[in-house]
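Reviewing the structure listed below.
All protein chains but one are shown at their positions in the complex.
Order of writing sets the labels: A and B. Residues in every chain begin at 1.
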Amino acid sequence: MPDDGLVIENTSKLFASFAALQSVHLCIERGQFVLLAGANGAGKSTLLRLMAGISRPSSGRVLIDGKDPQRDATARSAIGFLSHHTLLYDDLSAEENLGFFARIYALKNPQQKIDEALKQVGLSSHRHRRLRTFSRGMRQRLALARATLHQPVILLLDEPFTGLDQPARTALSEQLCELKQAGHTCIMVTHNLEEGAPLANRLVVLRKGCLCHDQAWEGSAADLSATCAPFWDGLR
Amino acid sequence: MKKNILVDKIMPPLVCISMLMALAAALLYAPTEKVMGDTQRIFYFHVPAAISAFICFFLVFIGSIQYLRTRYAHWDRLARCAAELGVLFGLIVLVTGPLWAKPIWGVYWRWEPRLTSMLIAFSIYVAYLMLRTQGASGGQTPRIASVLGIVAFINVPLVHYSVDLWAADQQLHPQRNVDLQPEMLYALYVCFAAFFLLLALLLRRRIELAKIEEAVEKMRQRLATGMDY
Partner (left out) sequence: MSFFSLLVLLVFNFSFELGGAALHEIGPGVLWSAFVFACLLGLNRSFADERENHSLDALLMAPGDRGAIYLGKMAANLIFLLAVELICLPFFALFFNLSPGFFILPLLGVLVLGSACLSAAGTLFAALSSTMRLRELLLPLLLLPIILPALISCVKATGLVLDNQFGPALYPHLKMLAVYAIVFVTLSLMLFEYAIEE
């Protein structure tokens, strides 16, 4: 088992008696771009939350560079998570939100990092506006800025293209490409196969909480669709 | 369910016999108390019920700590069942207390330290049970209840101390260091034994019932979703 990278060791997650994940075993090395696919209810978001250290596994363990993110602060600071929700505060402005997270992560030169982050997602001119006034797409972009502000080594992305218009999708794809080339580890859940296929170099498919496909990947969106099709049955 | 000879065949008649012995000891064997008369005999059920209630609260505490440490469902089950029995024995104390108080103090209830402490502890564990039944937070209930179970028990000595402070001048309840005649002491020991056996049997039975309830719920989920797990 590699000591660096992300290891999911025979992990299960139960909610009451419902098994969202069952004995999932996965080793993700540094620099890989993993596409996590599966039907709705397959357990993809649950798996991402376990990796982020937000959720505790019912059995098994999650290790980031050999450390448990539930217990170890350095393991947690290696992760950036872009969730279904923005995880931002509606009553604060864009700059205040990023400032809050910069303080939480104890970043050096926080103002500079905030300025760069806002510029990268194209929200510099909206920095003083309250999040409440942002559109869905703008919120998603700010959420990405929050997730990458502390320059995490591992980026977890849960449906990052949702709510984005075409220019924003293109910009996000470019940003993810840069991160991939820079050697960051990315694990992305997406139903948007056109965006996912060019980026991924590994495909993991979940079905009803179980891991049913885990291989290196290279191909087009059509190939991806064909590969995933057999596992698309049995919506929960 | 696995059949356990001790629990299924031996304990029930043993508990019956011990309860009958306790009744005999309390009502017949023990001498009449010279100040309070025959009313005092309720003491032989009131005190063991109180101690049993606190044993249950302690079991909730242990079960809660162990559940948070190990996440094994049987610890959570122990905590839940012990809380129910703790409330039951607490209710016995709160009913027998006033029944004893009326002839002696002239009123059913007085806000004196012991009774007040018991009432507060009782209401904490009733709230625990309400959390268990009404909480319904999608599988998070055992974790939340465990935190409450730990806080509730730590709170018990705080309750005792603060109520004692508050009503130091209202100390009407008989104190621990009351001298008891040997016969009274023996009767009390018999009643303690009877109550502890009853507690053990009820707890075991309640835990078995809880396991059956969980198995039924799991089967119902499997049928509802058509899943095979």
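FYI, a residue touches a chain if its C-beta (ideal position, glycine included) is under 8 Å from a C-beta of that chain, and two chains touch if they have at least 3 such contacts.
This one's a predicted model, so the numbers in the text were calculated from it and none came from an experiment.
Chemist: Tell me which residue among A:77, A:175 or A:225 touches the hidden chain in the full complex.
Modeler: Among A:77, A:175 or A:225, only A:77 touches the chain that is not shown.
Chemist: May I ask which residue of B:95, B:144, B:185 or B:219 touches the chain that does not appear here?
Modeler: B:144
Chemist: By the contact definition given up top, give the residues of subunit B that touch the hidden chain.
Modeler: Counting only subunit B, the missing chain is touched by 68, 120, 123-124, 127, 130-131, 134-137, 140, 143-144, 146-148, 150-152, 154-155, 158-159, 161-163, 165-166.
Chemist: Which subunit A residues touch the hidden chain?
Modeler: 49, 52-56, 70, 73-74, 76-77, 79, 81, 83, 85-91, 101, 104-106, 146
Following the convention adopted for this analysis, only the chains that are shown with their structure count from here on.
Chemist: Measuring from the mean C-alpha position of subunit A to the mean C-alpha position of subunit B, what distance in angstrom results?
Modeler: 49
Chemist: Flag every residue of subunit B that touches subunit A in the complex, lowest number first.
Modeler: 71, 138-139, 214, 217-218, 221, 225, 227, 229
Chemist: Taking the touch rule as given, give the residues of subunit A at its contact with subunit B in the complex, in rising order.
Modeler: So the residues of subunit A in touch with subunit B come to 14-19, 22, 58, 208, 236.
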